[in-house]
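Right, one structure below, let's go through it.
Only one protein chain is missing; all other protein chains are in place.
Chain nomenclature is as follows: A and B, assigned in order of appearance, with residue numbering initiated at 1 for each chain independently.
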Amino acid sequence: MIPPTFDYLVPATLPEAIALLHEHGDEAKVLAGGHSLIPAMRLRFAEPSHLIDISHIPGLDYVREEGGFLKIGTMAREVVLEDLPWISERYPLLVDTTKMIADPQVRNLATVGGNLAHGDPANDHPATMLAYRAEIEITGASGARTVPIDEFFTDFFTTALEHGEILTEIRIPIPPARSGGCYLKVERKVGDYAAAAVAVQLSLAADGSIEQAGIGLTNVAALPTRAVDAENALRGQQPSDALFAQAGQLAADASSPADDLRGSAEYKLTLIRELIQRALRRSVERAQGRS
Amino acid sequence: MIMCKTSKEIGGMGHSLKRKEDARFIRGLGKYTDDVQLPGMLYMDIARSPFAYAKIKSIDKSVAMEIPGVLAVITGEDLKQYNLHWMPTLMSDTQMVLPTDTVMYQAQEVAAVIATDRYIAADAVQALENSIEYESMKPLIDPHKALDADAPLLRPDKEGRTDNHIWHWQTGDQEATEQAFDEADVVVKEQVYIPRIHVASIETCGCVASYEKAEGKLTVWMTTQAPHAIRTVIALVAGHVGLSEERIRVISPDIGGGFGGKVPVYPGYVIAIAASFLIGKPVKWIEDRSENLQADSFARDYHMTVELASTKEGKMTGLRIKTLADHGYTDAAANPSKFPSGLFSIVTGSYDIPTAFTEMDAVYTNKPPGGVAYRCSFRVTEAVHAIERITDVLAQKLGRDPADLRFQNFIQKDQFPYRSALGWEYDSGDYAPALRKAMDMVGYEELRKEQAEKRARGELMGIGISSFTEIVGAGPSKDFDILGIKMFDSAEVRIHPTGKAIARFGTKSQGQGHETTYAQILAEELGIPAMHIQIEEGDTDTAPYGLGTYASRSTPTAGAAAAKAAHKIRDKARKIAAYLLEVSEEDLEWEPGKFFVKGAPERSKTIQDIAFAAYTNHPQGMEAGLEATHYYDPPNLTFPFGSYICVMDIDPKTAEMKIRRFVAIDDCGNIINPMIVTGQIHGGLAMGIAPAMYEELIYDDDGNILNGTFMDYLLPTSVETPNWETGHTITPSPHHPLGAKGVAESPTVGAPPAVANAVVDALSHLGVTHVDIPVTPFKVWKILKEKGVIS
Partner (left out) sequence: MSKHSITIEINGESFTREVDSRKLLIHFLRDDLALTGTHIGCDTSSCGACTILLNGKSIKACTFFAVQANNQKIETIEGVEQGGQLHPLQEGFHQEHGLQCGFCTPGMIMRGKELLEKNPNPTEEEIRWGISGNLCRCTGYSNIIKSIQYAANKLNEKQEEAA
């Protein structure tokens, strides 16, 4: 209930924040939305010595299309994605995902950046960013570097972020025409983590076949998981129920969920097989609606 | 359509008066226990056991004591000096306040810290928990193993006890029931398990104990549903250190939901009181949600073997139930003392079953003690779940429609008052119209058609019925007491010279709206507008003695007491009116608010005139004032009933479930405030579907609780909760002065079997006969997989 003591620092700029992280070492943590960190601190699962609050640094909360990408600043709150009508139109997978995170109050403060930086395979955005083939910009003392999403999640609760680095931007390649996506999540109740969830983003060629497909899976392994074989099976094919069923099976094969209070691993594999098919159907419908 | 005897201005029975108590709550000006702030107040926090069963090797207080702001660390050894380390439970078992050698469940209180600040207390608890050494032992978690030869003896402290058996209780005619089963055409049998759940009111438990040395007086603000009983218990437990009953004041301020969870005396209360007593400063203890879920009294945890015998035409001929009750490490149930398994023997339900026999055995395990009655009048949920489930099992076996089977077996209206095979005299009931009304409202026949069509297409939907009879209003003094205190309740009513009134009660609302409904009862009986009647409860220094609010007992007991007190007042008022009008009492007639002369109605005196006269112009020889107190001993319990129908859709691929519709027809006799009654029903229904689909306290084999926070102990939100469709029939209670029965728990009792029956109904064509609650998507998935519906 009551967090342990820590020192609180409010840098005015990004370089200052990075310098503070270096100065205070491993036990210093970034405070952005705080909705992964503060609950952990209240249960004393996390006891950082310093919190570096980056929420007052101006210019980190943008959401805009530029240079072929949808660029999301690290302090962009989840709710912004829900509220911008053009996001709903052009990035339905992203909005589907946001809406499934926690509840309205949490979404007012939680950030997209934080949802990724935490490295939790049970969070919802990792799978979605995999499906979008996003890029992550990381800024450290020596400047910014870009990490493809496939290299961002390295281990259980571990990302490519080194200590002293801050996730500063998420870049989603602007989908071509005839694109659609969908996030489907089975949860025990609103606000829960997924028993299983799938993120699908695809685009269709002029002849209606699937040109590109991205599939990310939530909470089915120690890392957010890309269903590579399923993606490959879809590429170049005409959409069909049989094709979707095959993709569902391949996605399940790529998963190794754990038994937990939500259900057994086998149960979750069934969900993945079924959710993939539904998500593919919906994504194709949306892609066709856009052309 | 409810016909009101009083005008809207007076606001008696039947009016949907808006609530008087809302004024403070909508402004955030309610005063709950954690809102109490006193000068010099200290904070208490509790170090708890990580193990389910362990010996305490050592407690090193020093690390915690070194933290600035920590005033004391209290252990079992400290309390032992005052003989306060153990206390009695409401079921005459004993419970540790703090252990001296062995801990008996995970999260048990082991030591307490007192600090100047909430945050320092939390730090001290962390330090203390790190400096307690245990030797853990293999706990007894499975109640079925509690009586095994190699089970650890959990209560060596109990003299003469050689095993973990607490008590055996049985009722009914065992022989006649055996015979009925031997002779039956059809017998159905199911294992029905209702797991542990927790009331989880949004406000957790806590207290502020304030002992003033100079006066020698203890005041405790406490989240308690039964302040007077608590005061007496404290006096019995701590009287020997100087806390005798006249020196104790218990105040139940506003309470954020009780539901039975705020009836027991929790160790935290006793430690806080002891701490304040020893230190001479106020001590506040408010538990976290984790502590609340993991350590406070659970509800349910009944393993039942349920059997129903019937003719091949479907007439029920016998009911037999054997139950294993898991009470945790001590029997801290909150039941009337003669009923260790509460009112479970209502289990013959709404049906005319000629013979029945039920027996239960309670055992100790290494889990938190209990159980409380989670919004259900003492084990009635368990009973109703058993009978309503087995009735559907029988219907399925016979190939009969479950509504039809119920109509066939209902106790008929002309059989009331009805003596059940297990000894209860039901006061009144009329079951068939309620079920018929529910079926009409939901469109039952159409739904059955739809179900058949869907089934042919491989879609899953179910219709579940529950036609329950509740038993509430504990209770008549000949059978009902808690720790020996009879379960009457009380009202003290005083009319002021200007015709306004104040009334105090021995009950304690935790959201039921007593400030409004009691005023409405008095308005009905006295004709004084409800808005002019101030209602108070919860302060033991001023309120008349009562047993508190739980088990839907307030209307049946204190509500009746209010009516009786009002009648006494009316008797005196009549005398005064006769005096003022210079007629004899027999010449007067009463209508709400005034006495008038028969045949000459223009000659009248209002209750306000009479009140004024009671202080200024009363007859010689009569005492001044206009007031009365009544302690009401109910002659019987009351028996609200109802029929609920749940329509459930199940996704055949993911097993996700959604309640499409929920229709609830309730009969609680005469209705005081329809708006409040409907609100109670909505809330009770939500607390009925929650255990049916979401709630369960889950332990592993080592006694670790796996879901001790709201992350995994699941309460439905507004999204999971359906729109409630409600209606009423009205069958007044013949013995209650207002014909009212009490209602708040009926829906919690009646809803779970409607949900479970709906799910089983959806799967019955696959050969499924039973699913235990909570019915989760995972459980249903397993069934669909097993039956080959999901490959």
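One rule holds in what follows: a residue touches a chain if its C-beta (ideal position, glycine included) is under 8 Å from a C-beta of that chain, and two chains touch if they have at least 3 such contacts.
Given the structure is predicted, the values throughout are model-derived calculations rather than measurements.
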| item | value |
| --- | --- |
| Chain not shown: contacting residue from A:L51, A:L94 or A:L130 | A:L51 |
| Option from A:G34, A:G113, A:P126 or A:G164 whose C-beta touches the chain left out | A:G34 |
| Candidate in contact with the missing chain, chosen from B:Y32, B:W167, B:W590 or B:F778 | B:Y32 |
| Contact with the hidden chain (one of B:R19, B:K315, B:R494 or B:R603) | B:R19 |
| Chain not shown, touching residues in chain B | 18-19, 21-32, 34-35, 37, 118-119, 199-204, 254-257, 259, 288-290, 510-513, 675-676, 678-687, 709-711, 715, 717-719, 721, 723-724 |
| In chain A, positions touching the absent partner | 1-9, 31, 34-35, 38-39, 41-43, 51, 53, 55, 79, 83, 102-106, 108-109, 190-191 |
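Note that in this section only the chains that are shown with their structure count from here on.
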| item | value |
| --- | --- |
| Centre-to-centre distance between chain B and chain A (centres being mean Cα positions), rounded to whole Å | 44 |
| Chain A-touching residues of chain B, taken from the complex the two chains share | 118-119, 122-123, 126, 288, 290, 653-654, 656, 694, 698, 706-707, 711-712, 714, 716-717, 719-720, 776-778, 781-782, 785, 790 |
| Residue numbers on chain A that touch chain B, as the complex places them | 1-2, 4-5, 44, 103, 186, 188-192, 195, 261-264, 266-267, 270-271, 274-275 |
